[in-house]
Structure formats: structure tokens, C-alpha cells
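This is the structure I have questions about; it appears just below.
One protein chain is absent from this view; the other protein chains keep their places.
Order as written gives the chain letters A, B and C; numbering starts at 1 within each chain.
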Amino acid sequence: MNMMTKNLVESGFDVQRIRDDFPILSQQIRGKPLVFLDSAASAQKPRPVIDAMVNAMETQYANVHRGLHWMSERTTDAYEGTRDAVARLINAPSRDEIVFTKNTTEAINLVAYSYGRGIMRPGQAVVISEMEHHANLVPWQMLRDACGIELRVAPVTDAGELDMVGLEALLVDRKVGLVAITHMSNVLGTVVPAVRVAALAHEYGAKVLFDGSQAVVHRAVDVQAIDADFYVFTGHKLYGPTGIGVLWARRELLEAMPPFMGGGDMIGTVTFERSTWAEVPHKFEAGTPAIIEAIGLKAAIEYVEAIGFDAITAHEGRLTDHALARLSAIPGLRVLGAAQDRGGVFSFTMQGAHAHDIATLLDRQGIAVRAGNHCAEPLSRRLGVDSSARASTGIYTTEAEIDVLADTLLRVREFFT
Amino acid sequence: MNMMTKNLVESGFDVQRIRDDFPILSQQIRGKPLVFLDSAASAQKPRPVIDAMVNAMETQYANVHRGLHWMSERTTDAYEGTRDAVARLINAPSRDEIVFTKNTTEAINLVAYSYGRGIMRPGQAVVISEMEHHANLVPWQMLRDACGIELRVAPVTDAGELDMVGLEALLVDRKVGLVAITHMSNVLGTVVPAVRVAALAHEYGAKVLFDGSQAVVHRAVDVQAIDADFYVFTGHKLYGPTGIGVLWARRELLEAMPPFMGGGDMIGTVTFERSTWAEVPHKFEAGTPAIIEAIGLKAAIEYVEAIGFDAITAHEGRLTDHALARLSAIPGLRVLGAAQDRGGVFSFTMQGAHAHDIATLLDRQGIAVRAGNHCAEPLSRRLGVDSSARASTGIYTTEAEIDVLADTLLRVREFFT
Amino acid sequence: MFDDVRDLYSSEIRDHGRSPTHAKRPAGFDAAAKGDNPMCGDRVQVFVRRDGGRVAEAGFEARGCEITIASADLMCEAVSNQPIDRIRALSDQVAAMARTGHCDACDAALRRLHPLSAVHEYPSRVKCVTLPWHALLAALDGEKESTSE
Partner (left out) sequence: MFDDVRDLYSSEIRDHGRSPTHAKRPAGFDAAAKGDNPMCGDRVQVFVRRDGGRVAEAGFEARGCEITIASADLMCEAVSNQPIDRIRALSDQVAAMARTGHCDACDAALRRLHPLSAVHEYPSRVKCVTLPWHALLAALDGEKESTSE
């Protein structure tokens, strides 16, 4: 633990205080301190998130929206309070534009079904990029195959940045109804210039959706400043619970879109002949929502807001500089992507060592990294790698942990050569 | 509290011990002990469920399926373990037939999209009943309106039972592809004769889906004994977390059905041109699942199994007899439905008092009941009531609480007449 | 036993809730709209006869709780012979009063509605008070339906 505690207090950002809020970080793996570098897959949960969920279940729980009694009224207030917190987090114009889903994946599928099948027309196209997570690829393939909507793929450069010229070329025929692009790559760490992408999409009459699954964790997001039309993210990467995600969309889009799933809570009146829909956002929230998870998500949002995105981004910048310096000094190691604007996600390959074997050896030292294609198989293909190992940081990650990783990788290299 | 603790120990079933497991039950509402009679909307959570979720978040958490490291492997084991628990609970032939969803509503929508749009053909029909929750009505309306599939409604008798003759009449033309019926009504408490319904459906070549949202809480369910094709339920009514539900279906159906949502974890290989799907059940679980919630659901299942459904059903039978005796003795009070086989759900109207006003007065005495149409608006219309109040029991409900309800209702009656 | 609900179930509200005087269609009404609260099954239909920029007379038909009926009845009383602009303002004031319990700039018309302010202690019942007003405004705006959730 000595290594882990040195140098932790950085100016204005006390990473040790933050680590103390995450009970899991004091776990040992096979007698070694846990070095958790897999936050891009899912982040750990701070005490206030756990407490908020426990508190709801122990003192204030009932189903929401339909109850006239104390427990239900209080639970409804708590659940609905998360809409305000999310609206503030991403600077949405209205809390009524916040739709809760299970995760990013459901949010994108909702848009693909409801906007794609409900509003778009055969002959139109959807543009994605070469660096999409499968969540922002497969739903559009399914839309293509079901509805005759074309799927176009914007190229990324060798540096792992979105090729803006290539993107524009896909838009000029004005057939594109929607540009759906990641705001930050979960493989390369690339932060996409969202403002420029939105402006370009709008210039050619397309709407734009950003997959903010990674971005919202690492950057202050402002959907109005970006001029986005849709923005989606997932709670569990933002230090919140599993089982809850978010779709934000402009109100007029949500109002025009038909519902996705039918059931309780999303209806106006119901007869066997015909039902009417509830107002936005309830129209898109069928059934009992993830109540306890929404309450946890609010605590997570308040937690990161209390730290502040200036501090979070600065901390991550330091970690990124340090990680890139240390990793690139390892002979035979190739870090994928070299975007100007990048966050704390580092995928790499190592000559003579397969990513799985690397991950297994690291795991035996208590270091958790991911190996594979990171749910972005076409990107692996584009980069000419079969699989890579990926280390990713969270607000609790320290430079000392990066050193543990780099030092151990040097030994992994010896092992395999 | 005296009233609440008397007479709690019933033979072989120690309701006070059970109550002690539910932290929320010791809450006071405006100085009065909480009498929670709204479990049919959502049940309270016992300590082992809360602990399982906390334990996961504090000691053993990472994303599932894709990780080569300790945390991910252990979390995957825990998550996948819930499939075994669910398979055991409903006696499914295989754990691979258990699909996790957000709730019952998503499970039914999954079937409506994937089986309804993917397998059924225009001209075929779906049969529901007059006593369906909106969750088992609106998805079929949406299917009807999108795909030209007819929607037929089986009548219920004045006693609130499924009219089997009426049901058969809807099946004889053999156009019906699917019969989707509640296994237990959330308004009337009616338990539907599932074995007979399934046999009838199969006789005319239809598949059968049971909405087990209420049934699974109150009865031992055996999908093989019923000979069901689809069975769905929701975690939060079974003393588990929100954000998790279950679809069980026969393997050959799941294999034939196209996926519902696209994304990570549900794919085989992905290229921009074409993707292949993962094996059942993963094909239907796109994106990061409700991991912590699945872990909580397992604890909930183990909790009710430890009590045993014999004891649960016996306890509920005693409560039901007691409640019906006490409620029917209140002048002007009408209990909806009079099914032979019924569970602990009692909807009622009271002459001269509107359900809302009743609920508000009860709430001020700490008694939580629901008022309205209970997400079954067409059933209210069938029964000729605008709205009703509903008291519903859980494993923690006592006869003394029923007495508190009945005594207070007598005073409510005085208040309003 | 129910002393603590006497604020909401005051004698004025109970009278209007149980024996409303405006629960009928005014003769020669020229606008009408329904208001639905889908979560609970309440429904109010409001009918108005206009006279230039004023509501000459209003009436309603409803199924609903005592609070909804009392609110509808008090509303019909309050808007008779009132200019439509004034009615819109009143609707906002009633909604605010129902939410907060306060009656800002409480003039005579609003004072008559004041018993409804007790509903602010019962958050899920606030809609019962506002539903008739939604229907009234829908009628004045030429719509057929409104919902309150």
C-alpha cells in the first residue's frame, strides 16, 4: 500500500479522500491491493450512492406515480428528483426531456425504434463512425435490415480521430436523417469535437445523437452548447448503479416520436380499442421504473458535481500525460490512437504477448484491465489489431497505480520474450 | 404497536420474525406505525436483499462477461447464479431459457416485438382477457396497430373469473397465435386456472404467455406443470430490487425469435455489413445488464424459498379469509370479484366515499393502500366502477394489520356519511 | 380520529364536494372540454357559455373524489361573469395556492377558493384541485381534451 498512498494528494483534488469514499478500493486480490483500471467498462460505487439506495429501501420505498400514500409520494419525489439532477448535469433545457432507460443500449434502441422506425423513411440514411461501441452500431444495422434505411460509416484517421472531411462527404446528398456518433471512444479515449459534428449534421439537415457513455464521466457536458438533438449515457459508468440509463432529446422530437414500449405509466386513457399516451417523458417510461437505481444515480451525480468537472478533468489530464509517458517507454508496446483531445482510456498491444495473456498476468498482481475488442469489433479491424488490452481510469485512479501498471507490464514483457 | 404485535405468531410461520427482516416496517408515518397494504404495487425489501446489493458494491463489482480479471469473474458468477435461482423458482427446464429484462413490462414488450413482429403474421390474432394490467394490453395494441394482428379480448365473469367458454370461442377459428393472460389479477386477486388455459390454447394451436407478476409472489409456480410457453414476472414485487424482471420461454421459441434490442453482449461477430447473434439467452440481453439488481433478486428468491411457498400460501389464505370476513361486514363496502381461487388482493368501493378520499384518510392513519384503476382501466369499466381502493398483502402482513384497516374503514365510513 | 384531515375536508369543501350546485350543463353552452387524470380514473367535463370576452356561465359533469368535485363547483362559481383574461390569471393563482398553501394577492374571488389551499399538504391530491381548471382552459382554448398528471 505504500506505493499506492504516495503522491496522492494533488493540488486541489484529494484523491485519497475520494478513494476513502469507495469501499471496494480497499479490497485485496490474492493478497495484493486492487488496482482497478477497468472503469471504462463499469465504475465502482462511492459510499453516498450505496447509502442512498440502502436508505431508500430501509426507510422510504413504494411504487411511484400511482400512490396517494406517504411512502409513494416520498418515493415519487426522490425518483423525479433525479430528472432535475440529470437535467442540471448535462444542462438540458427542461427536466421533462429526461427519459430513464435501463442503460445506454436501451436509450439508443429506443431512438432506433421510435425515431428510426417511427419518423425516418426508407431511403434515408443513418451515419455512424468507425469507432462506435456495438451499442451504437447494431441497433442501426437492425433498423437498416428491417426498414430499408441505409447505414453509412464515417472514417476515423490513423490517429484515431473522426475524419471530418469523410463525415461531410457522407452528408452532402442530404439523405442522412441522423448522425449517431460517440462523444468519447471507449477504446481510444478520443474526444470527438461534438460542436463541429452537430453543426455539420445540421448544415445538411440531419439530427445528431451523441453516445455520451464515456464522455459524461470525464467531461462537463452541455447539450445546449453542443447543440445536440439526442444525448444518451449510462449510470453505471458514472459511479452510479446498474440498471439505469438516460436519454435526453429535444422536446419536439420526443413529442413527435411514437412510444417504444407499452404498459403502465406511459398511457393516457386505455380502452381495448385505443389508448392515448402520457405526456413526455412518461410516454417513454413503460412499467415500474428503476426507482432505487434512479435514486442512486442522483447521489452519483451529486457526488461528481461536488468534486467538480474542472478538478476531474485536470486530474485525468495529469493521469493521461503520465500514463502515455510511462506506457510509450515500454519497448514493443503500442498505444492505440493518438488523438489531440483524449481521456483516460488506453488500449495497447504488446509485441510477442497476446492481450489475454497480459490481462491474466496483470490480474494475478491485482491489476484489473480488460482484453479483447472492447465491444467495438469493427474498430479493431480498422486498426489492424485482433485484440488489445485496455487500462482506463476513474476519479479514484492514482499516478501510483499507473506506475504499478507500467512496472508490471515491463515484467510481463520479460515473461513473454 | 401493541395491536400490531398481538397474534402474529401463526403456526409454522413466524410473521414477526419475517417482519424483523424488513427494516422499513418499523417506520412510523406521522407518528403512526406503517401499515403497508400496497405490496401488489411493489413489495418492501428484506435485509438479505439489501445486504446482497451492498455486498456486491462494496466488495465484488465489475462489469460482467467481458472481463478476465478477478472482480469481473466473480461478478459474472454472481450475476449468472441468478439464472439458476430463477430457473429453480419457476421450474424452468434450463437456465439458458431465463432472460433478464427491466421488469414485466419490458418482458412482454420483448415478446410483442420479437415474437409478435418477428414470428407472427398479419391475419393472426392475440387473445388477452378483460382483466389484464396495461402491461399485458398496450404492447398488443401497438402490435395490432403496427402489424395488422388482431386483438381479441376474453371475457371475465361477474365473479371476476376468466370465462373459459368465452375464451374457447375466441380460439376455434385457429387464427390465434398467442394467448397472453395474467396468472393472477392485480385488481381482483383472481388466480387463473393456468393449466386449463394452456391446454385450451394448445388445443387450438396457440402459444400461451402468463403474466406472473402477481402469481409468482403468492404461489409456487411450475412452468412445466402448467405447460406454459412464455412466463414473465418482475423483481420488485417479489421482495427484490427494482430494475430487474424475467422472461422465461421455451428454448426453441427463444432460438427462433429475432433479437429485440441490439448492442454489446448480444452479438456473435460484428462487421458493418452484418452481425451474428449470441446464443440464447444472451441474444436478448443487450448492453450492461442490471447486475446489482440481479444479485439482489437472487437473494430475494432465496429468501422466499427459505420460508417456503406452502407456508406463504397458507399465511395468505388465512389473511384472505380474515380480510374478506372483515371487509364484507362493513356496510356499503363492495369487494370487487369473488373468485374461488383468489390471493391477497382486495379492491373495494364504498358508498358515499370516493376511493381517493378513502386512501387519503387511511394514509393519515399510516395505512398505505392504492386508489384508482390499478393500471387496468378496461377492467374498471367492465366492473362498472370509476375507481376503487385496493389493499394488498405481503409475507409480512398480519391479521392485526387487516383489523387496523377494517376498523379504520368503519371510521372512514362514518366520516363520509 | 380524522382531526388532522379537517383542514382539507373542511365544511366548505365537503358541502361543495357532496352537493355541488353547478354540476350541470348550462343552457346554450358554446364550449366544452374533458379533463382526465389517467392515473386515477377521474374525469371532469366542463361546459361554458361565453358572452364576448367573458364567461357568462360555467357548469360541469364529473366522476371523481370530493376534492375534485368541490374544486369544479367552486371554480364554476368563481368564473361566472368573469373576463377570460381574469380567469386565466385565476387558474394560475389557484394552481400556485394548491401547491404552496399561500394565497398571494388574495382578492375576494380567490378568498372564496381558499379552502382548497389545504391540499398543498397532500401532494398527490393537488391534481384533484387543478383538473377542472385544466378542462376549463381547454374549453376556452377550443380544445376537446386535457389531462392532468
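Everything that follows uses one rule, which is that contacts are C-beta pairs under 8 Å (C-beta built on N, C-alpha and C of every residue); 3 or more make two chains touch, one makes a residue touch a chain.
Just so we're clear, the structure is a prediction, and the values are computed from it rather than from any experiment.
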Where the missing chain makes contact, among the chains that are shown: A, B
Residue of B:A215, B:I267, B:L336 or B:A371 in touch with the missing chain, whole complex considered: B:I267
Residue among B:G67, B:G177 or B:G243 touching the omitted chain: B:G67
Hidden-chain contact residue, picked from the options B:V86, B:A228 or B:A278: B:A278
Chain A residues that touch the omitted chain in the full complex: 30, 354-357, 360-361, 364-365, 371-373, 377, 380, 386-387, 408, 411-412, 415
Absent-chain interface as seen on chain B, which is shown: 65-68, 72-73, 76-77, 267-270, 278-279, 282
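Here is the rule we go by: only the chains that are shown with their structure count from here on.
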Furthest chain, CA centroid comparison against chain A: C
Mean-CA-position distance for chain C and chain A (Å): 46
Averaged-CA centre spacing for the pair chain B and chain A, given as whole angstrom: 31
Centroid spacing, where centroids are CA-atom means, of chain B and chain C in whole angstrom: 37
Of all residues in chain C, the ones touching two or more other chains: 38-40, 125
Residues of chain B whose C-beta touches two or more other chains: 30, 356, 360, 371-372, 377
